[in-house]
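For this depiction, one protein chain was excluded, whereas all remaining protein chains were kept in their positions.
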Amino acid sequence: MEHTTQLVPLNWYLLLSTFLFCLGVMGVLIRRNAIIILMCIELMLNSVNMLLVAFSSYSGNSDGQVFVFFIMVVAAAEVAVGLALLVSIYRNLGSTDIDLLNKLKW
Amino acid sequence: MNTLIYTAGLGMVCLAMEILDLRKLLVPVILLGLAVIFGVNLMSWADSGPVIFAGLDMSSMLLVDHFSVAFNGVLIVAAAFLFAMSHDFYKDEQHHLSDYLTIIVFILCGAMVLTSYSNLVMMFLGIEIVSISLYILAGSRRHDLRSNEAGMKYFLMGSFASAVLLFGITLLYGASGSFKLTEIASYAATYGMDSPMFLVGSLLVVCAFLFKVAAVPFHFWSPDVYEGSPSLVTTLMATLVKVSFFAAFYRLMSSGFAGIDPHTSTILVIVAAATMIVGNLVALKQINFKRLLAYSGIAHAGYMLLAILSLKTNSASALLFYGATYILATIGAFAVALPVFSSTGKETIDAFDGLGRKKPFIAGMLTLSMLSLAGIPPLAGFLGKYYIFSEAIHNGYVAITLLAVITSIIGVYYYFKVILAMYTKAGEDTEIQFPMLYSIVGIICVALSILLGLWPGGLMGLL
Amino acid sequence: MTFLGLMIPLLPLLGFLVNGLLGKYLPKGSAGWIGSLSVLASFVCVLLIFKDLQAEQAISIDVFNWIALGDFSISFGLWIDALTMIMLMVVTGVGFLIHLYSIGYMHGDEGFTRFFTYLNLFIFFMLLLVMGSNYLMMFIGWEGVGLCSYLLIGFWYKNEPFNDAAQKAFVMNRIGDLGFLLGMFFILFHFGTLDIQTVEQLAPGLASNGGLIMIITLLLFIGATGKSAQLPLYTWLPDAMAGPTPVSALIHAATMVTAGIYMIVRSNVLFALAPDTLTIILWVGVITSLFAAIIGLKQNDIKKVLAYSTVSQLGLMFVALGLGAFSSGIFHLVTHAFFKALLFLGAGSVIHALHGEQDIRKMGGLKKLIPITYITFILASLAISGFPLLSGFFSKDEILAHAFEQNKIVWIVVAVSSFLTAIYMFRLVFLTFFNNFRGSDETRSHIHESPWTMTFPLVVLCILAVLGGLIGLPAIFHVSHWLNTYLASVTEPSAALIHHGDGISHGLEIGLMCFAGLAAIVAIYLMYRKYVMQKAIPESEESQQGFIKAIANKFYVDEFFENAIVNPVFKLSEWFGTFFDKKIIDQIVNRTATTITSGGQALRLSQGGNTGTYVLAMVIGIVVLFIIRLLI
Partner (left out) sequence: MNQLIFISLSTLTIVSALFMVFSRKPMYSVLSLIFCFFTVAGHYILLNAQFLAITHVIVYAGAIMVLFLFVVMLLNLNTVADQIKTMGFRVAAMIGAGMLFLVLLASLKSTTLGTFSFPEDNGMGMVEHVGMRLFTDYLLPFEISSILFLSAMIGAVLLAKKEKR
């Protein structure tokens, strides 16, 4: 009945995800605050999740959805560790600016 | 499979011992446990049945084959060395000892997953277990800003690389409809070259692996992180972790991508060439020993990439042999370096000044380790290089192999810098404390380096 | 015999282990005796084998199968044939004498034990080098002697940074090693084996593949130029004189630097199949021998003179190889090992007596003060100058005869350089031992003859330097040339491949010998006039004018000689020494090194410590890899 209106090309999801992924990359590059960078990485992960779910629905195969759970697990663990590192740096440095972290070089 | 379960169990035991306040026994118990695990691992060599976990067939997740058993064996031995050294290294941090050791045990678990996965889900989890635990360990000197910096840098770049990896995995899934290596391989064999998603996905995954093994241009994290991390963690990253990532990379390329297509091989050749050049050249100018070994590790990654390139012949045993020799030499070097660092308070090459006079025996161990890293016969490092290079030539990569020979000759210079510092300079009169366990680890590593150099038989051509 | 063969390298290794591991617990000074006796024992083993081993026989000892990979395998094997025997006798025999000498020379040095540890390790590796049955074994020895050489050159460095000189030595040897390594790779992948004997047998079958054999031999020759200090990789050898004198005698005169010659003779069939390579070797040898001899004329450091002389003599050996006269090369190698080791040990004895003074301008008149050193030194100088009937005379003449037969230009150049040899050697002798002492009185009062451990080796080596020629008496003496006969089994396969002339007639040979002997005598006389009768002392460069004036009022002959020959040659020498040597060769090598390291430096600066930059680099890396992927 509404067959034509229901069509969403899978390419659109591919495009959206790629765009969000690259946006996340840009965020990682241009921001100096470690928290925001971490959030940008979360954005990248989410773009991936979305694409996985799209592929999963498209092919009617739920592996993709299950994988998203694992990505969430990892993201949660990553965030916990990342924020703990951040707090410990903040205690020593009084800032979360990663450009101040340049003692190790050359 | 049992190997993995027992290792995870060992991690639990460590945590339990913390609760029971048995810290003193921690290292002996872990070493004992590793010995048992090594035995269990050996037993699974002959056992090629399906992987059964909780009554379910998990063969599509984990595949125990000769490749994984052999690499697990090497990793367990490496871990045993690291734990033996940790006893003295963490002497002043007793209250955190069990935390550190448990995390290292878990890293070993992750590394074992990496050697035996047969599904991208497991690969991803393995990579993350290893990486996340390493972020923690790298930043574990909480009051040391350098350690913080190392942890943070590693964390940010590592997570970024994980995101790239995931994007790649997703595209592979989108193309092939599965996470199983076998299905991906059959997809690759049928449509691989024509599917843009598959190509992009595989390239992104390769990039993520190149990051993990510190290949140029994804190597930038490694010198900084190696330098800033506590030295034992640096040893861990340079040895166990690096080799396990290479094993995973090899497994992915050989059983996931069904060999190596010409495009990927061109890219890997370029990356390997850049890696050898950058690693060896930059190392020439280093004064910090850990940084030096970081660049040396980058250079060695370049050589090990040759094994990945040489998939056509069965280069797995070349990779195994090289990995083992590299681990032995690097741990041998660090077994000398760690106590020297803590006695002199320096981590630069001149910390070794005059060691040849003060402690000739110890200096001899470091010399042999350096010579093995440099690839001077008859030490094992030479045979490792020789093995990998000859595999590469059999696969037709002549030019890159010539470059590898030339860069490895350049590389000898910086290893000799350390040797010459020990023998031709008079250092300060600081007393070098050299605890027993370090010497034992050093002696075993060096002895194995020599033995493997002279009688490679067993390990060479194992796979 | 297998057992004895194994013991040869193992005994010095044992000495190394005992000294290295237990040195601290042994009584002081015993390290020297342990070291020396282990080499002596090894020498005895060599003699025992020599007694029983026929010239055409060979012992092959496969210790174990080392690498078994696919189609080819490499055994950890030793190979003893006539050529090995000669080298073994030189290495262990001369090696033992130098060990013995070092006991006296290094007496009281804080690194006494360490010194003998390194020395024994060196002997071990050198023995591996000459006994290895395949190129890989040879390479182990090759690298090992290099390592010991650096450790010993740097033996007396304290806190100074390991300077340019050592870096240069290192870089030059690396270039050489690279050549060897690549040569080895090519051999492996085209012959499928690294076993020297097999390669030698297979090589003629591959003769059609001349280009390949030429590449292999050229690469091996590059290896040889690095180790044996030939143009352009020779300047490290004079700098290596910073090490203790026994080291210079052992490593930088008698043994290690001859490894290149040994390697070429070892693979003589391979080289014989590549006539172009032989020509290159010939000319490199010719130029090096002349060049180093000229530079040697103006050196004022006693050890530097000897170092350049070594380079020059090694050049002469390469000339012999280039002419296809492999056994003549070995003949000169042996006699050179005798007299050059003796010269270095004598120089060491002088330096020892003068408490470290090495400048010959501050010596003089030592002949009465240290008579044994004086007599042995002068005999060695006569031998190296080609004074009739001493060892150097025969070995050099053999090379000259081959040169005369094949290429007159080579003959002329080599004759000139051997004339120059006599000149610089006797300049050295007269300045050191004749006239009056030019140092301070205080130093003079302390001069004394060395202890017996030092003079005994001098005397033994002196006997060898005088009589060493007997192993290769030319045919005109109506005896067979022992060395040629002995080595025949090694050199015969290649002899068929090289076109030799018919040989020169006995009359001509006698004429050439007389000529050479006469030239040496003339050179000695000229130096005697200048440095003994006229008491000339080389001055620093500023007062050169006055120096010329001071001798201007002498005989016309002298004047002519001074202005027409000596001055230009000496000027040339100075120019070569300062300009060519230091400016060009060193510059090129150092440039290469600095280019590489500054490349490293530039790349190093890209590591700026900023996480953002690193991530950006990664992103760009991904983009670039994608573009590569899209384009290909």
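By letter and in written order, the chains are A, B and C; residue numbering begins at 1 in each of them.
Note that in this section a residue touches a chain if its C-beta (ideal position, glycine included) is under 8 Å from a C-beta of that chain, and two chains touch if they have at least 3 such contacts.
Note that the coordinates shown come from a computational prediction; the quantities given were computed from them, not determined experimentally.
S.K.: Using the touch definition from the header, name the shown chains in contact with the chain that isn't displayed.
M.R.: Visible chains that the missing one touches: A, B, C.
S.K.: For the chain not shown, which residue from B:Thr3, B:Asn41, B:Ser68 or B:Thr102 touches it across the whole complex?
M.R.: B:Thr102
S.K.: Could you please point out the chain C residues that touch the chain left off the display?
M.R.: 612-613, 616, 619-620, 622-623, 626-627, 629-630
S.K.: Touching the hidden chain in the full complex, which residues of chain B are there? Just list them.
M.R.: Within chain B, the residues that touch the unshown chain are 8, 11, 15, 53-54, 56, 58, 60-62, 96, 99, 102-103, 106-107, 109-110, 113, 119, 121-122, 125-126, 128-129, 132-133, 135-136, 139-140, 142, 151, 171, 174, 195-197, 199-200.
S.K.: Just the residue numbers, please: which parts of chain A touch the chain that's not shown?
M.R.: Residues 2-3, 5-12, 14-16, 18-27, 29-33, 35-36, 38-40, 42-43, 46, 49-50, 53-54, 56-58, 60, 62-63, 65-66, 68-70, 72-81, 83-88, 90, 96-97, 99 of chain A touch the chain that is not shown.
The definition used in the following text is that only the chains that are shown with their structure count from here on.
S.K.: Considering only which chains touch which, label the overall pattern as line, ring, star, complete or other.
M.R.: Looks like everything touches everything, fully connected.
S.K.: In whole angstrom, how far does the Cα centroid of chain B sit from the Cα centroid of chain C?
M.R.: Computed from C-alpha means, the inter-chain centre distance equals 43 Å.
S.K.: Which integer distance in Å separates the CA centroid of chain A from that of chain C?
M.R.: That pair's centroid distance is 66 Å.
S.K.: Where in chain A do residues touch two or more of the other chains?
M.R.: In chain A, the residues touching two or more other chains are 25, 28, 98, 101-105.
S.K.: Residues of chain B touching 2+ other chains?
M.R.: Residue numbers touching two or more other chains: 152-153, 156, 160, 223-224.
S.K.: Which residues, counting only chain B, touch chain C once they are in their complex?
M.R.: Against chain C, the touching part of chain B is residues 152-153, 156-157, 160-161, 164, 199-200, 203-204, 207, 211, 216-218, 220-221, 223-224, 263, 266-267, 270-271, 278, 280-286, 353, 356-357, 360-361, 364, 371, 376-378, 383, 386-387, 389-390, 393, 402, 405-406, 409-410, 412-413, 416-417, 419-420, 423-426, 454-457, 460-461.
S.K.: Across the complex, what residues on chain C touch chain B?
M.R.: Against chain B, the touching part of chain C is residues 20-21, 23-24, 64-69, 76, 111, 114, 117, 136, 139-140, 143, 147, 150-151, 154-155, 157-159, 162, 166, 170-171, 174, 177-178, 181-182, 185, 188-189, 596-597, 599-601, 603-604, 607, 609, 611, 613-615, 617-618, 620-622, 624-626, 628-629, 632.
S.K.: Within the complex, which stretch of chain A touches chain C?
M.R.: Chain A reaches chain C through residues 25, 28-30, 32, 98-99, 101-106.
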